[in-house]
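Omission of a single protein chain aside, the complex is shown with its protein chains in their original locations.
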Amino acid sequence: MSPEYLLARAKNEELQDKGECGGAVSSIFKYLLDNEIVEGVLTLTRGIDIYDGIPSLIEDSEDIIETCGSLHCAPTMFGDLISKYLKDMKLAVAVKPCDAMAIKELEKRNQLDRDKLYEIGLNCGGTVMPITARKMIDLFYEVDPDDVVKEEIDKGKFIIELKDGTEKAVEIDELEEKGYGRRGSCQRCDLMIPRNADVACGNWGAEPGWTFIEINTEKGKDLVDAARNEGYLDIKTPSEKSLTIREKIENVMIKLAQKFQDKYLEEIYPSSEDWNKYWDRCIKCYACRDVCPVCYCKECALDKEFYVDSEQIPPDPLTFQGVRLSHMSFSCINCGQCQDVCPMEIPLALIYQRMQKKYKDKTGFIAGVNEELPPLYSPEKD
Amino acid sequence: MKVHDKMKVVHSICPQCSVGCGINLINIDNRLVGTYPYKRHPINEGKNCKKGRDCIELVFEENRPKNPLVNKNGTFSDYSWEEALDLFVSKIKSYTPQDIGIIGSGNSTNEDLEILSKFADALGVEKKGFYAENFPAFNIETATLDDVQSSNFILIVGDVIKESPLIGRRIILARENGAEVVSADSADKTFTGLNSDKYIKIRSIGEFLDNIGPEVHNKLKDSATIIFNKLDLKEEFEKIQNIAEDSGSKILPVLKQCNTRGAMRFLPALNQEEISRLINDVKFLYVVGDNPALYAEESFKNLDFLVTQSSSINETVLLSDLVFPASCWVEKTGTFTNTTGDMQKISKTISAPAEVLEDQRIISKIAEKIGIELGDKK
Partner (left out) sequence: MSDKEPKILGFCCNWCCYGGADTAGTARMQYPPGVRIIRVMCSGRINPDMILKAFKEGADGVFVGGCHIGDCHYDAGNYKWRRRANFMEDLLPEFDIDRERFRFEWISASEGEKFQKTMQEFYDKIKSLGPLERCH
């Protein structure tokens, strides 16, 4: 369908006030729960502090208010939580673009039932690892990370709000130049608006107190219409200026991401000597395999005896990482989870994204975005 | 706020080793089904080793006693708690404190260990302790993981990177920042050696420590850490401590169990020989949370009566006359002190099977039956 743009906010004043950008997303969730269209909402809730986002399944619409507010220091992944534990449930889920990409790949592999899911996409400029965030707040903001009550990414800055209401901001460029800021995968990610979800929501181009929504599917359109008709959403049409601003922000961010791709996947990509050093660290803990949202086989080639010669570590990179790459890299959505969980700090996301880029250049297949399975799975004579 | 019973992601601390990593557990209807990265945790930032991610297997019911069990000529039969406690009490009362031994474990919480220690004191039992390999009890300031990461020089004894990957990670990060890493062990090569700048094959730890040359010694003066996860003899701990003091470097002993360091505050830290001697010298042995049959089976021959309190069926349980089913880490609330000395809280995440009780409750029940006071209970 052709895209449709609108501005929305919650009718409920409490949600409007507490929710991000007028609470449209919270209100959509509330509508879905109140009307028993879904059995649960999978979203992030705040754990011990603002650096701790925990995937939570909410079943009572009264609790939606608790999920309000964005958490940028929570590099979570929902795709495989759904396919592993929640696929029988009618569910609404708040997705970052990488969550939506994982869901897309899992759907194509029949690992979840897309009809049971409402994907409410959230525009994403990237996430920061929680401990990195705390360190950089200490270093660059000279603030006790425990005094921060809210954080936000806006206009190229990482902004923190303190207990006393004051705000401090530092340019993300500056943070990232010094090895802080967003995760590597997020810096190199060029999908900020999750057009692979039913709707994509965010503040880019929106008026204050409103959420900009891009409708991506019929299901998303019906949902927003119904939420408005049932009195959950105020809707208005965005101005031309709104659209232009949003497009401009998106383009700037895509350009930046491409710059980072060129830098990290080509210009300063690790040499083969570097990789040999990285592979030497591998303790064969399978964390990369187990966390990968797209990798789902019950019986894994890596467990087959002809690839496993002993429990010796490090494993031979050809038949460990090599086999994993040959199974997964062309489907890599660059969510970066493999690198996040690697106890030995092997920069796995670099080699996976690089391989998926090569594959994209050859075949046109973009993992997590295209509707079809990767051509490598094709039975066709082409 | 109520989260759906269908799926909860909850924080926990990994019980598999002494590093104290955070781990999120996925709980569906009071059953642990998986783990999820706990990226907010300062120790491991969401990274866990395989053993850590497999921790939920410790809970699986098939592998654990679910009722008090009494061993009659090699077959175990279920007893009620009342009967089992009566049996315990009647037996223990028939021995003098000199004939009673109590073995705790570095896998128990500080709170469980505190009660166990009070229980031993109330009974006047002196033959008590827990297995700490060759590490002596210590109460000194040790290096933090951030210290390790910011070291300029790291000296490692043992295959630390392989055996404690989340300490290994800090060594790797230090090395990426330019630190020099020298490791020593008795094998021809080790994984840690492969990831060091220099590997030294040694005959014994004592000999190595006595002959640390000026080259290494000088490097130890410059923001250095000595990390070791094994000792041949208890005295070597002091040797390492002296080397560290001389050179101004920090030390990080990497202990075995999730609360070995905490247990040192409550029970004597014993090595294999000392535990074997303890078991040999007593008639009645009460084991809480450990599996001494694994490393001291020989010494079990002289026992009259063996009671084991355990959350899993292990070698010692199978040798026991009486077995108390105990809850495991995720079924109770308490604290673990990790190898760097940080005390971390664990919370009850799932309920134990109906007849399985927490260590503290079992010990209190016994004390009550015997008629002894354990002082303030937490």
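A and B label the chains in the order they appear, each numbered from 1.
Convention: a contact is a pair of C-beta atoms (placed from the backbone, for glycine too) under 8 Å apart; a residue touches a chain by one contact, two chains touch by 3 or more.
Computed from a predicted model, the values in this text were never measured in an experiment.
Touched by the hidden chain within the whole complex are the displayed chains A.
When the full complex is taken into account, the listed residue touching the unshown chain is A:351, out of A:32, A:100 or A:351. When you scan A:73, A:223 or A:323 for touch with the missing chain, the hit is A:323. Remark: the omitted chain is touched by one listed residue; of A:155, A:255 or A:362 this is A:362. Screening A:5, A:85, A:286 or A:307 against the full complex identifies A:307 as the residue touching the chain left out.
In the full complex, subunit A makes contact with the omitted chain through residues 272, 275-276, 279, 301, 306-307, 314, 316-319, 322-323, 325-327, 329-330, 351, 354-355, 358-359, 362, 375-376, 378-382.
Keep in mind that, in the parts below, only the chains that are shown with their structure count from here on.
Per the touch definition, subunit B reaches subunit A in the complex via residues 1-4, 6-9, 11, 24, 26, 28, 33-34, 36-37, 39-40, 42, 44-50, 53, 161-162, 165-166, 168-169, 172-173, 176, 191, 194-195. On the subunit A side of its complex with subunit B, the touching residues are 40, 45, 47-49, 51-52, 54-60, 63, 66, 73-75, 81, 84-86, 89, 129-131, 134, 280-281, 283-287, 290-291, 313-314, 337, 340-345.
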